[in-house]
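These notes are about the structure you will find just below.
What you see is the complex with one protein chain gone and the rest in place.
Chain nomenclature is as follows: A and B, assigned in order of appearance, with residue numbering initiated at 1 for each chain independently.
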Amino acid sequence: MNSDSVAMTDLSGKMHKPETVCIFGTGDFGRSLGLRLLQSGYSVVYGSRAPKNSLLLPKGSKVMTHAAAACDAHVVFVAVHREHYGFLSSLASDLEGKVLVDVSNNLKRGLYPESNAEYLSRLVPGATVVKAFNTISAWALQSGGLDANRQVLICGDCADAKQQVVDIAQSLGFTALDRGSLRAAAELEDLPLQLFPLWRLPLNIAICLTAFIFFYALTRDVIYERVTNGKDIAFRIMISLANKAFPIVSLVMLSLCYLPGALAGFLQLYNGTKYRRFPDWLDRWMLCRKQLGLLALAFGFLHVLYTLVIPIRYYVRYRINVYTISLVKDNNTYEFDNTAAWRYDSYYSMGILGFGLFVLLGITSLPSVSNSLNWREFCFVQSKLGYITLLLCTAHTFLYGWDRFLKPASYRWWMPPAYMLSLVVPCVVLILKLILITPCVDRNVTRIRQGWERQGKISANGRDTKTNHPLIA
Amino acid sequence: MNSDSVAMTDLSGKMHKPETVCIFGTGDFGRSLGLRLLQSGYSVVYGSRAPKNSLLLPKGSKVMTHAAAACDAHVVFVAVHREHYGFLSSLASDLEGKVLVDVSNNLKRGLYPESNAEYLSRLVPGATVVKAFNTISAWALQSGGLDANRQVLICGDCADAKQQVVDIAQSLGFTALDRGSLRAAAELEDLPLQLFPLWRLPLNIAICLTAFIFFYALTRDVIYERVTNGKDIAFRIMISLANKAFPIVSLVMLSLCYLPGALAGFLQLYNGTKYRRFPDWLDRWMLCRKQLGLLALAFGFLHVLYTLVIPIRYYVRYRINVYTISLVKDNNTYEFDNTAAWRYDSYYSMGILGFGLFVLLGITSLPSVSNSLNWREFCFVQSKLGYITLLLCTAHTFLYGWDRFLKPASYRWWMPPAYMLSLVVPCVVLILKLILITPCVDRNVTRIRQGWERQGKISANGRDTKTNHPLIA
Partner (left out) sequence: MNSDSVAMTDLSGKMHKPETVCIFGTGDFGRSLGLRLLQSGYSVVYGSRAPKNSLLLPKGSKVMTHAAAACDAHVVFVAVHREHYGFLSSLASDLEGKVLVDVSNNLKRGLYPESNAEYLSRLVPGATVVKAFNTISAWALQSGGLDANRQVLICGDCADAKQQVVDIAQSLGFTALDRGSLRAAAELEDLPLQLFPLWRLPLNIAICLTAFIFFYALTRDVIYERVTNGKDIAFRIMISLANKAFPIVSLVMLSLCYLPGALAGFLQLYNGTKYRRFPDWLDRWMLCRKQLGLLALAFGFLHVLYTLVIPIRYYVRYRINVYTISLVKDNNTYEFDNTAAWRYDSYYSMGILGFGLFVLLGITSLPSVSNSLNWREFCFVQSKLGYITLLLCTAHTFLYGWDRFLKPASYRWWMPPAYMLSLVVPCVVLILKLILITPCVDRNVTRIRQGWERQGKISANGRDTKTNHPLIA
């Protein structure tokens, strides 16, 4: 008896599959969706205004009028631009009781007062509207999820209808995530229109910093020279000034990427628990650490290129030439300075090693690489190696400056050289970190991160989540 | 009553799992497949000629003779080289009604007139043959899909049999895609034997271009010098000539990567609709844009290295030395040329910024990175940033040439310098793009891409699919 029912269930499972799905709209998205549905074992019926003129549809699908197509299927994908939704209200009776899947996106945000899905629901009140697949591109459907986003976000008011769409999404090889009721549709429709939301703050910081350092150096170098000596060295803007701004921005942003972690440690020490929420600004800051770090790397990369191009610059060749000739004329020789040799070589060496580690951090933050690390490995790379990178880059900057901070000539118009400004944040971060890793402080922080609370409350908590906010991940 | 049946179904679902799967062949693939099946909860029986000598099989599996093993299971994986299929015909009666899964690949294309799966089907006519898993490597099975291709392509003539294989693939954590009837098997068997099909055209273009520019520069520089002045400067082939060819190929290929998009825009304007298919050559061109762009980046990378190595070249040091000495001897000085300083520094700066953006484009086209972008972000990076890259690189080349095009000496043997040739395509692309983004043209293109058609036909179409053909993705 039991085995019989098993067999039946099994069979039914198999007979259940060639379910018919209807697609309104024969555009790229509709075609790609249909092909994928066919490949996953569904029957596909297209609804079209002009069934006879519909070309390029996937082999094995049928084309009918909208009404006839809707008749055959329980789930109807509406792959039509919102502007053309109008015709659907005339099909209201055919769509009664159906599940309408709204896959549409808008071209801009805020074009319409209500989301497309809610508008659809208002047009065809007899049907159940589910918003889904709008974050999946026609191309992702075609490429079969191999190297494309595999996550289908779904929302809707009826659990049963949503479940049917979830089943379809899973059969197609996607992962479905429920995002709540149809009111969430507006949010889902905004997702494909976002433009790097997490990058905005770090980018603004980078741009402001670059502009500030650039004008600071412009004043100190070019304008000062002009005013004081009447010499025009404005050509230095292109490379010399850029190569002052880039490394400074890079170093400051790298340290800004480690500062919130250090602040959070002190805050937890102060609160005596890890269960109090961080202030909002700190939370937001921690969430964009990866972006801060990657921008720092980009600026560091430009700094490397700008530096390596130095010896082929016209101005540099000119200067070396003039210097050599002056030495010859004065019957002088270049005195070899052993300290200078050590200093410059160390300076370059620190910079190269720092940049090498920095590139490693960048590679580790590629999604496919960071996924293959466990959390201990990830922590090790992003925290330990990250701090070593910061240390090397700070040492590189100190060696660059050497004893310049002692020379009054460095303070033109009371402005210290730009590199000195760049050292403030990294030094603060390194000192804070140094305090945090002294044994007695470290013991307390570790205890707190394991769930210990100063007041002695025991709470049953999940695992340590130091890794929740990846440093540069 | 109802709740009872639910429980039963549920139970049956669970009892249904430890299904027995048979594997013929105890090679690496068979062993890896067996291990994975065991890990996913299946029972595994191996069929082997010499069951007693079969070593290294995964723990928990059984080994029997082929006939005995087939008896226990409904699905039989044939993990045997095609050359050894012969023995299967003698098992025809044992395999009657079974689902035979052909996982085999050949070592070369076109070795046999019919696909392995069809041959198998002919050998054992009583069984249902399904082709599957041949694109999955033993290693991908072992590593559990973590960082391996997760897509199982399936074809076969019987929907039921295919569904059973789909179920197994999904239990193993793969995504199954139906590719039609058994006649598609030949195609599936060719897939793992393909060697970069999409790279072929771009690679050929790159090789031809490189060869052409190389011989052009060889004639203009080395042979001309030999013939006119009798000087042998053939040593320049290794770096100077290479460093002429590489940047030119890079720039031309970068613009070739944006040309089809611009052409498509004009074609859509001309057709007045986006629903007419592009000519085949344009389609093929658009499909290999990513490859064109990445090759351009590779050539750009070589150009950067070849350029940075200049100051440590023997020849360059010799030239500088000779020049300095000649200045000393003639009691001359190097006149500082402010324009030259501006020009060279701008030239390097454009190049560095262009290369920096180019590297960014390259990183964004890594599968794991491009998957984490939504289509608007992807468009922004590949289209906007891409055109800025092209603009910077073109400016870099113009600054390199400067007023050289005015000097008759540049036209040796009526051949203009190679860099001039390289500017033709990028300029065309930039001009076309400039036309496309003028407000009035842009409005029309946008309307067309939203589904508007000139004749006023309204058609219900899917979403905008500007992103269908990623630029460099």
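We adopt the following convention: a residue touches a chain if its C-beta (ideal position, glycine included) is under 8 Å from a C-beta of that chain, and two chains touch if they have at least 3 such contacts.
These numbers were taken from a predicted model, which means no experiment stands behind them.
J.: Please work out which displayed chains the absent chain touches and list them by label.
T.: Contacts of the unshown chain, counting the full complex: A, B.
J.: I'm checking contacts with the chain that's been left out. Which of A:Leu195, A:Ile352 or A:Val428 qualifies?
T.: Looking across A:Leu195, A:Ile352 or A:Val428, the contact with the absent chain belongs to A:Ile352.
J.: Of the listed residues A:Pro58, A:Gly272, A:Pro367 or A:Pro416, which contacts the missing chain in the full complex?
T.: Of the listed residues, the one touching the omitted chain is A:Pro367.
J.: Touch as defined at the start, partner being the missing chain; which of B:Met64, B:Cys158, B:Leu287 or B:Leu366 qualifies?
T.: B:Leu366
J.: For chain B, enumerate the residues touching the unshown chain of the complex.
T.: 2, 5-6, 9-10, 14, 17-18, 24-31, 38-41, 48-50, 56, 79-81, 84, 87, 103-105, 107, 135, 137-139, 144-149, 173, 191-196, 232, 235-236, 238-239, 242, 298, 301-302, 305-306, 308-309, 311-315, 317-318, 321-322, 324-325, 328-329, 366-368, 371-372
J.: Quickly run down the residues of chain A that touch the omitted chain.
T.: 8-9, 12-13, 15-16, 146-147, 149-151, 159-160, 162-163, 166, 175-179, 277, 304, 307-308, 310-311, 320, 323-324, 327-328, 333-334, 336-338, 340-346, 348-349, 352-353, 355-356, 359-360, 366-372, 374-377, 380, 450-451, 458-465, 467-470
Note that only the chains that are shown with their structure count from here on.
J.: Using CA atom averages as chain centres, what separation in Å is found between chain A and chain B?
T.: 23
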